[in-house]
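Attaching a single structure in structure tokens format; questions to follow.
Shown here: the complex without one of its protein chains, the others still in place.
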Amino acid sequence: MGIKKTATIVMSTLLVAASLAGCGGGKESAPAAVNTENVYKEKYDPPVTITTVWGVDPTLQFKNGESAENNVATKWAKDKFGIDVKSLWSVTDTNGAFATKVRLAMSSGQEMPDVVTIGDTDSQLAQDLIDSGMYSEVGPLFDKYASDTWKKAMSEDANVWNPYIRDGKKMGIPVLDYAYNHDYVLWIRQDWLTKLNMKAPTTMDELEKVMEAFKNNNPDGLAPDKVIPLSIGFKSSMNTWMGDPSWIFGAYGTIPQQWNLGSDGTLQYGSIQPGMKEGLVKIKEWFDKGYIPKEAALWDENKTSEPAVAGTAGILPGPYWMSGWPLQDTVKNVPSAVWKPITIPVGPNGKAMRHGTTTTNGVTLINKNMKHPEAFFTYQNYMFDQLANPSANSEFDKGLFKGYDYDVDSSGKLLTGENIPGGYVNSVRYLLVRDGARIPNAQMDALIKLADGGKAETRLERDIQNNYGPLTPEAAKVLMSQKDSSYPNMFTGPTTQSMKTKMDYLNKIESQTFNEIIYGKSPIDSFDTFVQTWKTSGGDEVTKEVNDWYKSVHK
Amino acid sequence: MKTLRKTWPFHVMLLPSMIFLLIFSYVPMAGIVMAFQDYKPWLGFTGSEWVGLANFRYLFERQDSIQVIWNTLVIAVLKLIFNLFVPFIFAILLNEIRRVKLQRTIQTLVYLPHFLSWVILGGILIDLLATDGFANRILSTFGVQPIFFLGDNDWFRFTVIASDVWKEFGYNTIIFLATLAGINPSLYEAAEMDGATRLKQTLYVTIPSMIPMVAVVGTLALGNVLNAGFDQIFNLYNPLVYAKGDIIDTFVYRTAILNGEMGFGTAIGLFKSVISMVLILLSYRLAYKWANYRIF
């Protein structure tokens, strides 16, 4: 190592040490001047720049040597709108890398992006960014620039803004998702039911009879200890998606691990309601009878699908699209297997509950220093008008980008999936806002139309038909027939102060108590002790803060 | 000045390492101040609020604090011990295999599990150790009742430690094999001449020659005395074994990492470092006092 080089390194070290103290301050900035003239354009000439950062989905692929920074979507935006989407950086979002990197970028005083979209997994990051004061109020911008289609989509569910309201100001634009996307149905082995000459269960009692028959009188001749009549798992939580057990408690009037609206108009924590105890008693009974997996406490969502795919499980709770994945593979292992979606059974009082879906999956923030916030709306308006749910024969009728998510062969035939030369890539994820644009009710409307025998005519309808699995329309119909049983988590605000310090412990004792009751390591009455502990160990404070928030948004 | 002239080459030899350490270890240590702050990335070290010991207090004030720290210590210390002695004994036994090809094959095979991640192994273990899994089927042929290895508080720690030792012993053996290779052959020749049996040779030549390395590896491992293995526990634990399986790192993950509470994360790191440092110092002094051996 030369002396000069050594000196350089030593010098730079000292510089670093000196600058360490100074950085991370975050430049104080004046809010973007609100222009009175109409700067909004369909196409910008000269082009304008929107900077952004990407948390790239690990499964997202690129073709033709493209990347998150530079691809068919960025070229398209430049040609179409004169908008130069410039990437400051991108990171493959695994192990929370995106959130970490945003925080590190902030800490080291790097340039923050004009527009950033943050998924619900990183909701705390979104709240932090709002708190940082670097991002501007979006309410007026949205009112001024958003297209009618977008505004209409946003108004389908009045609650979508709630998480991002600060002192009555809208600080982030919610990213809309399809309604009921995480609601679920029960998937049942119809071939077993047929052979047993039973009908689909509609009550808890009928469900028990079916499970009993699946196990001890298995139509495929499986030995009782090889059958898992109901595949559910508790490792992550009692309120999840595939293999979800929360509807069992729903039959007794509560959904765990979320805030439900009580009869008195306040929000109540589902896991401490009396219905929980009845549900636990039921699950314990099923566990003892071998209706649910012996290792349920160790099983996460994916694990619960394994016996279903293997053909040894009778019922698997999960989303309406599961005939497209993972259940399509069951017939490869058991050729006679037939899955059917059914409604979730009602409890003793004739009521069923399932956890519902919030119609957002993230938020888009707009930097205070962004010179042309209207450009973002130009881009996004087009997405809502032309991509979200366009009428037949629109620009994106066949798909988003030719040669990426669809192609057309020489005879004019539409190619999808593996038939596309060079393979399918999910190019909708290249767009500035994740998934381009979704109108909450559009998906279900399209599905119901298909289920009722309608033909796929629009882009959305074709997409569902091609990519969502054969039974999905039917399952959607089942799902919607129980629309009134859907109960989303009513608390969507920022994490409250006592949640930060107390909730982890409360969740821990909750899972511990529930699992121990099911496994017979604690008596059922330990539930009452748990409720007491929950309340005194901070649960009451959390409840109060949650309700304060609820009142503040529901004035 | 005379000593300096004689030892200047030594200083020169150490210089490159010192520069690297300064840049990549010591300068960043300035960040330890975060442990005493409610650190907000947009405010930086200078702007974030000072909260004194609040971050530390939070670690100790939870109802399950003692339990979590105790779990961490028990699992980490037992891992430390077994990960030291199993490879040590294995190295000696392997050294006795005289067919070189067989010896190398065994060595290669036992070193393989090190390269499997806990995400993958976790999935395999859940099946392998299920109550009707492979392990229990073997045990039942000996008339043992099925054991719920991963869901029973009495067994969870055993399972964690055993599976960790299984995964790492082959890899950890390498240091000891290198040490064995470094033992002067003339020592054995002399012992042979005296008519010492192989057992005696092992006891009086092999083991004493390896003890310093055991002390070194053991002492350095103390740097991890509060790291019970996040990846492993995170993939194996479940609500049934929180009482014996929840460790500091899983707790920090849930409360700090997921929420971006960098100040709290740093505080825990500092706490662990201080404990480790004290133990390393202690063990260094002990080795010097009893064996007159400077570990480093």
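In this document, chain identifiers A and B correspond to the written order of the chains, with residue numbering beginning at 1 in each.
Here is the rule we use: a residue touches a chain if its C-beta (ideal position, glycine included) is under 8 Å from a C-beta of that chain, and two chains touch if they have at least 3 such contacts.
As a convention for this text, contacts and distances are computed from a predicted model.
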item	value
Protein name as given in UniProt for the chain not displayed, "Putative ABC transporter permease protein YtcP", "Response regulator receiver domain-containing protein", "2-oxoglutarate ferredoxin oxidoreductase subunit alpha" or "histidine kinase"	"Putative ABC transporter permease protein YtcP"
Residue, one of A:N95, A:N217 or A:S552, that touches the chain absent here	A:N95
Given A:T149, A:N162, A:N218 or A:N361, the one touching the chain that is not displayed	A:N361
Candidates A:N467, A:Q482, A:N507 or A:S522 - the one touching the absent chain	A:N467
From B:L14, B:I66, B:I207 or B:L282, residue that would touch the chain that is not displayed	B:L14
Positions on chain B contacted by the hidden chain, ascending	3, 7, 9-11, 13-14, 16-18, 20-21, 23-32, 34, 39, 41, 45, 90, 93-94, 96-98, 100, 102-117, 119-121, 124, 127, 166, 170-171, 174-175, 177-186, 192, 196-198, 201, 209, 212-213, 216, 220, 223, 262, 265-266, 269-270, 273, 276-277, 280, 294-296
Interface with the undisplayed chain - residues on chain A	12, 15-16, 19-20, 23-24, 56-59, 65, 67-69, 89-92, 94-95, 97, 100-101, 103-104, 107-108, 110, 119-121, 177-178, 181-182, 236, 240-241, 300-302, 305-307, 309-311, 319, 321-326, 328-330, 332-333, 361, 426, 434-435, 438, 467-469, 472
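We take it that only the chains that are shown with their structure count from here on.
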item	value
Distance between chain centroids, defined by C-alpha means - chain A, chain B (Å)	38
Residue numbers on chain A that touch chain B, as the complex places them	1, 6, 9-10, 12-13, 16-17, 20-26, 96, 99, 103-104, 106-107, 109, 124-125, 128, 131-134, 225, 234-235, 294-295, 297-299, 303, 495, 500-501, 504-505, 508, 511-512, 514-516, 519, 521, 537
Interface residues, chain B side, partner chain A - complex	16, 19, 22-23, 27, 30-31, 40-47, 58, 62-64, 123, 126, 130-132, 150-151, 238-240, 242-243, 246, 251, 254-255, 257-262
